[in-house]
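Here's a structure for you.
Apart from one protein chain that is not included, each protein chain of the complex appears where it belongs.
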Amino acid sequence: MIAGIIGASGYAGAELVRLLAGHPEIEKLILSSVSFKGGRIEDIYPNFLGAVTGELVKAEDVIAGSDVVFSALPHAVGEPYAAACMERKIHFIDLSADFRFDDDEEVYSAWYGKTYKFPELHKKSIYGLPELNRKKIKEIASKEAVVIGNPGCYPTGPSIAVFPAIEKGLWDKNSSQPIIIDSASGTSGGGREPSRSFHYSECADSCAPYKVACHRHSPEIAHNFSVMAKRTGVPSPQVIFTPHLVPMIRGIISTIYIPLSGEWRVTPNKNPAVLPPSKEIEEKTAEIQRLYTDFYKDEPFVRIMPANVYPSTNRVRHSNYCDISVNIDINGSTLIVITAIDNMIKGAAGQAVQNMNILFGFDEKTGLSAIPMLF
Amino acid sequence: MIAGIIGASGYAGAELVRLLAGHPEIEKLILSSVSFKGGRIEDIYPNFLGAVTGELVKAEDVIAGSDVVFSALPHAVGEPYAAACMERKIHFIDLSADFRFDDDEEVYSAWYGKTYKFPELHKKSIYGLPELNRKKIKEIASKEAVVIGNPGCYPTGPSIAVFPAIEKGLWDKNSSQPIIIDSASGTSGGGREPSRSFHYSECADSCAPYKVACHRHSPEIAHNFSVMAKRTGVPSPQVIFTPHLVPMIRGIISTIYIPLSGEWRVTPNKNPAVLPPSKEIEEKTAEIQRLYTDFYKDEPFVRIMPANVYPSTNRVRHSNYCDISVNIDINGSTLIVITAIDNMIKGAAGQAVQNMNILFGFDEKTGLSAIPMLF
Amino acid sequence: MIAGIIGASGYAGAELVRLLAGHPEIEKLILSSVSFKGGRIEDIYPNFLGAVTGELVKAEDVIAGSDVVFSALPHAVGEPYAAACMERKIHFIDLSADFRFDDDEEVYSAWYGKTYKFPELHKKSIYGLPELNRKKIKEIASKEAVVIGNPGCYPTGPSIAVFPAIEKGLWDKNSSQPIIIDSASGTSGGGREPSRSFHYSECADSCAPYKVACHRHSPEIAHNFSVMAKRTGVPSPQVIFTPHLVPMIRGIISTIYIPLSGEWRVTPNKNPAVLPPSKEIEEKTAEIQRLYTDFYKDEPFVRIMPANVYPSTNRVRHSNYCDISVNIDINGSTLIVITAIDNMIKGAAGQAVQNMNILFGFDEKTGLSAIPMLF
Partner (left out) sequence: MIAGIIGASGYAGAELVRLLAGHPEIEKLILSSVSFKGGRIEDIYPNFLGAVTGELVKAEDVIAGSDVVFSALPHAVGEPYAAACMERKIHFIDLSADFRFDDDEEVYSAWYGKTYKFPELHKKSIYGLPELNRKKIKEIASKEAVVIGNPGCYPTGPSIAVFPAIEKGLWDKNSSQPIIIDSASGTSGGGREPSRSFHYSECADSCAPYKVACHRHSPEIAHNFSVMAKRTGVPSPQVIFTPHLVPMIRGIISTIYIPLSGEWRVTPNKNPAVLPPSKEIEEKTAEIQRLYTDFYKDEPFVRIMPANVYPSTNRVRHSNYCDISVNIDINGSTLIVITAIDNMIKGAAGQAVQNMNILFGFDEKTGLSAIPMLF
């Protein structure tokens, strides 16, 4: 099969190049880039020397010659290419935010400052989180070409983490308390263009929050929770999302605080809890851990950590895994779910390849089976 | 004045050496260490070569020859030295957890596995957080020798951050929701002894949580909030505390989620909030920022960040500052306060020196006025 | 084929596990570890969860059940296992220093403090640097079981870098000047055991030399150069080797200064050269670059950089490549060759797998064809 990548010269695009160049079902790549047209991918990324080579052509040539098209363009520029692919009846997997809100144009516009140019595309596009939408993706893809809105990096882990809590009634739907998501990301999420935020001397050996209470992934996360809530027949949770920049290249760790429903709460041994966790908390935690393990037992890329093993970004580096741990807080009232992903893989390019595997009926691990690194 | 340090060879001890060696009021240091007795501090820490020199003697010699004694020993070994100093009527500033719980031996024992050997000392010891206890410290120190329980690194920032929220009624005392503290620390907090957790290849370029729902600083934070609550006449808040290890040497950033009381809440423009923050949220945030600025206007080491400037650990590196920012979450229901400190300075040695300055009536900035680094 | 790894629980051993678990020709692994006997590899290295699983048995069981055996044990303990494998007539690939000096026991003893227990093994063992000894390895392996002494991490790059200079007469054999090798390595080379040198707070954000003028890889490098010199019929070069520790997890960069022979020297435009490099230097450099490209054109894992592109450790991360650049110094008298490898792959486990591929007649890139990362 021939895979095309529009916008192959940015970090997400280049990561896609790397994954697809090693994908058994892909025999050839067609790559485009506006900034580097006429150049070669291995000149921009010398790590590819001797291993991958590719000329950067025009986006139109990518669409004309591919069996599936990925777009790693910035927001608000990819719709025409999506439309062209639907015309050609080939699947289009978009890594921007353009197709992540289904037809909720109000929210998309409010945060990204643009409107839908091809509204009808958004009625049929599918949010590409396999753990949530696999069935829908398979179903529609069997009948027609689809536009996949590949999830944002930050929303991926929390969405996978919260899904069981909503569907299995762990989350207290009566609570006025928002679900709080506190995340930390490495620098590659900022992309290839140099900027002060990612200037080594400015961010190395240091940690800081950014876009507090106003990050664009906030509505995407809330939107996903709403979809889960609707399926389960419960109200939509409120969401608080706080991102932090951490001095590492790859990885996102998200610590999620979910108020527990009555049946799952544990009475603390003191109030406020000032003594170490009780046996009851340990047992309830183990129960929840079993529930999560069972909920995700068929998911190829979700690993529920054993007791007392916490997710760590280095253990999912360069892999498509989402690692998850569960704990109950010391007061017995809150479920603490922690996730770790590689922002470039499960948070972007790996997830896109996973979606392609689903679209074409390949084993989902095809091209994504690299064994995670030691470090 | 002669200052003595027991346990000078660990990281906190050595940081004390550095600060006190440069302190205008300290003419001489007497240092002790069990592991390195007979050695010299500049041989353990060659950064001191040519700048600081000191022989490591016995703890008894430190107590005998000093005007004030600092102890940087591990937990549960320092009480006898505290007792000896009270005998000699000299102040004793302890960096371990031994004197952080006042006379609440139950909590201390439950987490640290030891009991008080000198219970009466704990009735009179004072928790050394100046922003909370300055008046009490000055008062008692004017009459007699005191034992100061220097705060833990993690509890310092959150305690300073939450104090105004409790005292000024921003915190919703009727809420069943705990105050959530999500923190990230650098590696120096782990101390000088090599271990797998801080082995470079294991923790570099990676982020992970640890001791989720069971960290020993949890009860200390809850205890501090109780003290503030009691002063204000409100119930004690529940606390959730989650630490993470971040690949940086120094620094702790804490993101604190405090449910807002009715008068401070803002109605979101949508529920759940999926649109960018409203003008009302911006204005209320500015009001809270002014409240915090006013609350801490006389504090020499608390800096409230201007709007849209977030705390960052590199900006407080090697300084005794605690930087703070305030935001209201997008749903209008939660106050997000973020703090950054240097775990070795305001989180340990710097705070100890600040306490010494208070005890002896020096200007609080004495020996702590180094201008924070660029990076 | 069944591959066995003795000492699978250290870093080099675990890296071998990862590479062999993904090797198309290896259907099963048998792993042993003294420290963790009875445990499982995925419990020591949770990155392997869900991807690789293996019980840690006794070394004897590894030898009894495998078709090829790798040893990642410390120095001076592996010889009996090598002997046992020669008994069973199966190849033995040793990652320690024990078989790197052929039969020069004097040098080995002087640096490693042990003597050969099985001297006859060392008469027939082969130094496993494919770029130097491929022919010999193939030849002997076709007839009998061999012991391969896998090269040390530091010696690998410089040996590959200097080989063409000696063989093609670039090196001035009449010079009294040593070949100077200035290297910088990441921390994983130090292994899995925590120690002060690799304690995060001690080595992060800092650079320092170590074992100056006395590192054990020094004689190994000199020994390799002697082998090359003997083949070419020139005297053996003197070697100076200085290692440095750099705050990165993987990688070794080596900068090598080789005095140029008369025919290759360029007369500087000023003496001492204080003006920018002349056109003549640029042209001669290009000539040498072509010579190196040609010399290594059939080597699957040596990449000669294009002009003005320098090796960088991040571009060979997780790959078996050795990247090389060549320059002539500004005075026209010295060839500066710079190499970059991943110390765990081409500097250890990857090279061992490459040797296995040669021993068994597989394409040398089998199991080593992962496309290098962006970062």
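So that you can tell them apart, the chains are marked A, B and C in the order they are listed, and the count of residues begins at 1 in each.
Assume a residue touches a chain if its C-beta (ideal position, glycine included) is under 8 Å from a C-beta of that chain, and two chains touch if they have at least 3 such contacts.
Just so you know, these numbers come straight off a predicted model, no measurement behind them.
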Option touching the unshown chain, where A:E131, A:D182, A:D205 or A:E364 are the choices: A:D205
Selected from C:V34, C:A64, C:C207 or C:A286 as touching the chain missing from the view: C:C207
Residue in contact with the excluded chain [from C:I41, C:V147 or C:A340]: C:A340
Full-complex contact with the absent chain, from C:N133, C:S159 or C:N327: C:N327
Options C:N150, C:T255 or C:Q289, residue touching the unrepresented chain: C:T255
Hidden partner chain, touching residue among C:A83, C:I140 or C:I240: C:I240
Residues in chain B touching the chain absent from view: 11, 14-15, 18, 21-22, 45-52, 188, 204-205, 249-250, 303, 305-306, 309, 312, 314-319, 321, 344, 369-375
Chain C residues that touch the omitted chain in the full complex: 104, 106-107, 110-111, 175-178, 180, 182, 184, 186, 201-210, 212-214, 218-219, 222-223, 225-226, 236-240, 242, 244, 246-251, 253, 255, 257, 259, 271-277, 281, 310-314, 317, 325, 327-331, 333-334, 336, 338, 340, 374-375
Positions on chain A where the hidden chain makes contact: 11, 186-188, 190, 192, 194-196, 198-201, 203-205, 247-249
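Going forward, only the chains that are shown with their structure count from here on.
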Between chain B and chain A, distance of the C-alpha-averaged centres to the nearest whole Å: 36
CA centroid of chain A to CA centroid of chain C, Å: 38
Distance from the mean Cα position of chain C to that of chain B, given in whole angstrom: 47
Residues of chain B engaged with two or more neighbouring chains: 186, 201, 203-205, 247-249
